[in-house]
Structure formats: structure tokens, C-alpha cells
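Inspection log for the structure reproduced underneath, given as C-alpha cells.
Only a single protein chain was left out; the remaining protein chains are all shown in position.
A, B and C label the chains in the order they appear, each numbered from 1.
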Amino acid sequence: MQKHEFVFDGEIIDTSAEKVGEAYRVQVGDKSFDIRPVAPGLFATFVDGRKVIVASARDHDTTYVGIEAAVLELSDPSSDGFGGGAGDQAGEKDKIYAPMPGKIVKLMVAVGDTVAEKQHVVIVEAMKMENPVLAKANGTVKAINFAEGDQVDTDHPIVELELDE
Amino acid sequence: MQKHEFVFDGEIIDTSAEKVGEAYRVQVGDKSFDIRPVAPGLFATFVDGRKVIVASARDHDTTYVGIEAAVLELSDPSSDGFGGGAGDQAGEKDKIYAPMPGKIVKLMVAVGDTVAEKQHVVIVEAMKMENPVLAKANGTVKAINFAEGDQVDTDHPIVELELDE
Amino acid sequence: MFKKILVANRSEIAVRVMNACRVLGIPSVAVYSDADENAKHRHYADEAVHIGPPPPRESYLDIDKIIAAAKETGCDAIHPGYGFLAENPLLPRRCAAEGIAFIGPSPEAMNLMGNKVESRIKMTEAGIPLVPGMKSSSKDPAVFRKAADKAGYPVMIKAAAGGGGKGMRIVHKADELDAALEAAQREALNAFNDDTVYLEKYIASPRHIEFQVIADSHGNAVHLFERECSIQRRHQKIIEETPSVALTPELRARMGADAVKVAQAADYVNAGTVEFLFDPDGNYYFLEMNTRIQVEHPITEMVTGIDLVVEQIRVAAGLPLSFTQEQLNQRGHAIECRLYAEDGDNNFMPSTGKILHYSEPSGPGIRVDSGVMQGGQITIDYDPIMAKLIVHAPDRATCINKTIDAIHDYKILGVKTSRDFMVDVLRHPDFVHGNTFTDFIEKHMGDRDSNPAKYRDLAAAVATAAAMSAPGAVSSASSGNGVVDGATPWQTIGPWQIGDSISAKA
Partner (left out) sequence: MFKKILVANRSEIAVRVMNACRVLGIPSVAVYSDADENAKHRHYADEAVHIGPPPPRESYLDIDKIIAAAKETGCDAIHPGYGFLAENPLLPRRCAAEGIAFIGPSPEAMNLMGNKVESRIKMTEAGIPLVPGMKSSSKDPAVFRKAADKAGYPVMIKAAAGGGGKGMRIVHKADELDAALEAAQREALNAFNDDTVYLEKYIASPRHIEFQVIADSHGNAVHLFERECSIQRRHQKIIEETPSVALTPELRARMGADAVKVAQAADYVNAGTVEFLFDPDGNYYFLEMNTRIQVEHPITEMVTGIDLVVEQIRVAAGLPLSFTQEQLNQRGHAIECRLYAEDGDNNFMPSTGKILHYSEPSGPGIRVDSGVMQGGQITIDYDPIMAKLIVHAPDRATCINKTIDAIHDYKILGVKTSRDFMVDVLRHPDFVHGNTFTDFIEKHMGDRDSNPAKYRDLAAAVATAAAMSAPGAVSSASSGNGVVDGATPWQTIGPWQIGDSISAKA
């Protein structure tokens, strides 16, 4: 019986599992799943009584699991607090990051502005498209760390907010 | 520069090869081939100026190579004289083996009979089909090691011949 | 519609039927013997039930076990595929008694058509042209000798319960008749558990042209045009195509109408195939009707756009046909190549072993119906069909070339196949010109020289690269832990450099 721990959406999930023949019987809470490896990165299991193939792959501290059309990202709890990834993954709603490396074509807020959740604050051009970046919560702009025309990566916040209570 | 040796159809083939980037440049006689791994067991190369995908797999001492619709079997020279496989591969024309495990349904020759190349000598039933087994050379039947109804494998000759000169 | 379907078969046809179930949103249940513990059809189904040891009589042919598996898993219908129990009327009878639907014809229609002798009588009455021969079977070799003398040699002995070339023998001379009769009876007994055989005149150099039909329980019956299956070895089809180059639109309409008449005469409800011999003078003779989905059904699907197995299931569920004769047409050309585990360079001797490497071709117009996986074992227990390659193209010439390309891209190592043999058939001028008769292989391929030695040096180079490449880059029999891959060659093509620094040189 092996124990494992994953973080999904800020919550810890505990699992315990044993090998039964070629498959793994995994206990998650009060549910039991049988998961059988069928090919590199592919597993067979059941969803709503129908056999399905699910996919899994790891990158650094994250396990990606593809079930039907959904992809879930599970982090190792050991990595970096809960979230384990770039800032955007960590649930830091006060920092606004570019979703991908690109060029800032428009800054739509200034320090001191109040912004609402889902408000467009920056436009980043990447892959030949202008991509609006949205605020993740209501707040006031505390800092702007880049200027229009700057190249940005995904590790440094473009805009920082003072969140409303 | 690495040297390799294979046996094909009773003949030794010497190769020498070096790695060039991700590919292997292999010299065989006065010809040079570039072979690039593209996936597990698959390689890209050229036949008559067109890019083709070829397949390769090993089992025991034999390397199987699939090129276009052909499959070639190359043996390691170290294994067992030249041939390296079951008797049928070794070019022993005086011994007649079942091509696959099965049941002898008919023996069509007796000790002392003369047989001609391609003459049907035994019928072996396997996979629900009656499969004639042919003599591989002209000769005289020296020994018959099984009876009708016997199960045979591929390692023991059913009929042994005294070959004509 | 059915709630859950048990597929009483194995290999590619079981997978094909399960695919139709998926399209219809119906869960499927596989049955498997010990030999098929890791077979593709077992894993493809939603559920699977073990039904016994490898010999078919103790598993796939055991009606009690099939019925028990269906009841255990709550199936309300059974699809028999082809072969095994597909043409055994005991299965539909038992299904009826157990309240399970049988996806196939009534036992009466199956009985009639399954017995080649009875069906000949019925079809003579219905006005369908027939090959001259015995009106009934016999155990007495003298009756066969007399019938053969009357029809004139060459004659053909065929299993009454037959199909697939088993229990079939051509006899050219009177003194060969007794031995051939004995062999045919023995094979028929083994294959069908019934040694009844009969005899008819052997038509030299005919084409084998068959018509796909389907009929529902509401009185609708249509044909889905022809398939030409003249390329046979030992009376077993290996390459099929549609349309046939031999048919004019008029002849096609006439034969199609006769095929529908055959189905109607038998009160037939299901997909079925009416086989005709087509002689060089343009006459055709009813040969037999196969009361099941046929191995070569996909080429009809390609040119008509109809999913025959889906339609077969719908019809079995009592639904009317979802199309009329007028709505059907033929589009383009389709060829099927049967990949048997056999040695195309050595008299089609069955080949067994482990599949060391397996990768399928892919692309627009290319379909593979397969029942095998890399790492799988081909054993002596069952028919050696591993997969079918089906290619669709706008015209016959393009289709031939596309098929050859696809065969080249189809990689199977460890078990012998007749891939190279089939390429030689497809390239033969007589095939290209449509001169396809059932003696094609005997006539044109007898002195064929496969000569793989032309690839000798390249093969040694590849073997060298394989030996040198990183562990894991080459699949190996010893690494077979059930984790498999069946990537198609061109889907998975990886890093490759070309240009000044590295290229092919002679």
C-alpha cells in the first residue's frame, strides 16, 4: 500500500494505492479506482461505466492528466508551498503576469487606478495576436513594472495590485 | 568509427559507422548510407532518392529490418556458425522441418524414397489449414522421425535426406 | 436500440464491431480465451469475459459460454462477427430462447444459405443462374465420381457448411478425385464440425464478383454494389477491390437486382453477401450467399459511405434501413489487402511468433482494421488474419499506387506477412490492366522471385544504426512488458537532418 499526495486547485488530495495484477487500485477518499497502464503515458479506466483511455505526463513538479476533453494539473506538495509553478499558478491574485512571453503593446491602467476582476489591464502581443490580460480580482494598481514596447516573460509580474478586502 | 558484422543468407557483411549529428553514417562495401532514428524501432533513410521509413527490431541473435515491403533477417555471426536460427534458417537442405508447430496429418514419403526439390513430403496442420512441407533439394529419404498424428515443433527435423550430389 | 452488445468473436472483426458500438453509443463486451488474454479486442471493449482455453470448440465456438457471458454482463444482443458461430443457426435459436437479440439473419435463412446444396435448389427456383453440379450431397465417393463425369472435369469439391477456402479442392482428373474428397471432408470436419461436401463444375479463369446486400424487417432490401475478389490463393481472398473493372452499368444493375432477389427469396434480414462467378464471356453464376458481415466489407463502406456494421445493428434492432437503393452510389475506387501471418515468399506457410515491431500507415483515404498490437503473440490457435489495409482514392490507378505506398509504410517485424507478395501483385501489368481472374496468382506469381537481397546493404546499414542507437530506440523482444506502441511511421517521424552535411550517397 503506497501513499501519495497531490495538490489540485490549492487543495491537498491524499491517495493510497496497491498493485493488483497489471493494474493499480487507487483509493481517493471513499472512492476506489482501477487504473491500468496500456501504453507509454496512456492508462485505461472507467468514467460513468464506459472504458476510457486517459493520458498522463510529468514536467518538473507537475503531473498532467488528460481525461475525456479535460486536462488537470496536479502539483507535488513538496515543491513550492501548494501551487508549485509560475506566479499565475500559485493563486497570487495581486500580481498580474503575462500568460506567455511576448511584447507589451498597450498598458491600459496607471498606478493608483482601481480595477475590477476580469478588467483588461494590459495587451501582450504573442503569436501574431494581441492578447488582453485580465485582472484576477478587484483592487488598486500598486506598481507597474514594464513599459509599452517591453518584452516580458511569465516570471515577472507586469502589474501589481493592492487587493480590495 | 565502429565496426559491425552481420550474416545475411549465409554471407558475412561488414559495416563501419560513425555518428553524424543525430544520424549514423554507415559504410557497407563501397556504399555509404545515412540512417536516422525517428521513433522507437523506426529509422529514416533513402531508397532511390525518396525518403523512406524503415523498421528494425531484434530478437535473440537476429536483427529484423523492414524496408518498403521486404523484411530482411540478419544474424549475428558470433551466435551459431553462420545461420544463427532454427535449422530451416541455417541452410541445411538435408533436414526438413515443420515451418511452425502443428500436427502431422500426412506423411507422403517413406524411407528410401527419392524426392525432388519442391516435392511435397509432409502435410502439417496448423492454424486450421493443411500446410504442405516441401523438400529443399533433390535427395533420398534417410530417416523419418515422426508419425502421422504426432505434434511437431520447429527444432526437430521431420524428414532427413541424403542429398544428391 | 440495444443497451449492451456482446461481440462473440476475436481479432480485427471484434474490434470493428466494437467501433460500430461506440459510434452508436452502446457499451460492448468482449469474450476471450486464454490465448487472447492480451489481445486487442479484449482491451478495446468496455468489459471482457474469459470463456476458456485456446481451442475454439472450448471457447469461441461454445454457445453455452457465450450465452452465459452475455447474461452475466447484461447484454441484450450478440454480434457474431464472421467465422466461428456467425453462420451457425444454433446461436440465433439459442438467443431467441434466452431473449437475447441476434445481430444476424433468422436461423431459417441461415440454414438455407449455409447449406450450399439447399440454397442451390432454392435459387434455381428463384430464377438465379447457377453453376452446374450436384443437387444434393452424399457420403458415397461413387456419387461424386458420377457427378464429376457428368459436369466434366475440372470439378470443384466444396464444404456444404464452408467458406474461406476451407474444405475446398479443385480436381482436374478422375484419379485425383478420391484423395481430394477425403482431404476436403477432413478439413471441413475440422473447420466446421461437419464433413458434408458437394461437387460442381469448375469454371476456369472466372472472376469472383460478389454483391453486398442488406435487408430490414420492414420489407426493404437493397444492394450496395459489387466487390471483385478474384485475387485468391488456395481459394482464399487476399486482395479485393470495388468497383470491378469487368462490370458495365447495365450488368451491375442486373446482378445487383439478382442479388436482392436472392436475399428476398430467403426472407433474409441482415447484411449479407451474394457471391457470383463471372466467366470470361460475361455470364455470371450464383455461387453462395454469406449470411454475415464479410471480411472485405470495408471497401464497400469506402465507396458508398455507409457504415455497414452500424446499419446491421440498426436493422437487427428492428429499425428500417436508413437509405434507399436510389440514394446509394459508388464513389472512387477502394482496395483491401488482407494481412495474414504467413510467408508470402514460401507458399503462404502460416507464421507464428511475437510481433516485435508494429506500426500502421495513416492519412486521408487510408484505413486499417487490425486485431494485433506490438508485443502481441501470433499463435497457431486461430485464423492467421492480423489486419486489413483499406485504401480509397478517386480512381483505380491512384488507388493502386496509394495502396503500394501504404503497404510500404505498414511495418510488421517478427511475424512474416505477404506484404511484399501483395506489392508484386499490385504492380503486375495484368493487375494494373484489370486482368484479374481467380487463377491470377497461380498463373502470374508462380515464378515470382522476391529477392530481398537488393536491400542487403541498406539493411546491414540499418541494423548497424539500430545497434548503435540509444537503448530504447530499438524495440526488443525482451523489453515486451505489455507496454506497446503502434505509432504510424509518418505520424511519428522525428528529428532528421538533411542538406550539405548529411544525405544518402551511393
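Simple rule for what comes next: a residue touches a chain if its C-beta (ideal position, glycine included) is under 8 Å from a C-beta of that chain, and two chains touch if they have at least 3 such contacts.
Just so we're clear, the structure is a prediction, and the values are computed from it rather than from any experiment.
Contacts of the undrawn chain with the visible chains, over the full complex, involve A, B, C. Touch with the chain that is not drawn comes from one residue among C:P56, C:G167, C:P243 or C:P298, which is C:P298. The missing chain lies against chain B, touching residues 22, 37-40, 44, 49-51.
In the full complex, chain A touches the hidden chain at residues 2, 4, 6, 8-9, 13, 15, 17, 19-26, 28-29, 31-47, 49, 52-60, 63-72, 74, 99-102, 105, 125-132, 134.
Against the chain not shown here, chain C presents residues 19, 22-23, 25, 37-38, 40, 42-44, 47-50, 298, 301, 305-307, 322, 329, 331-332, 360, 362-365, 367, 370, 373-375, 393-395, 398, 401-402, 405, 470, 472-473, 481-488, 490-496, 498-499.
In this section, only the chains that are shown with their structure count from here on.
Farthest chain from chain C (centres taken as the mean of C-alpha atoms): A.
Centre-to-centre separation of chain A and chain B, using mean CA positions: 55 Å.
In terms of their C-alpha centroids, the spacing between chain A and chain C amounts to 50 Å. Centre to centre, using the average C-alpha position, chain B and chain C are separated by 28 Å.
Contact with two or more other chains is made by no residue of chain A.
Shared interface positions of chain C, defined as residues touching 2 or more other chains, are 485.
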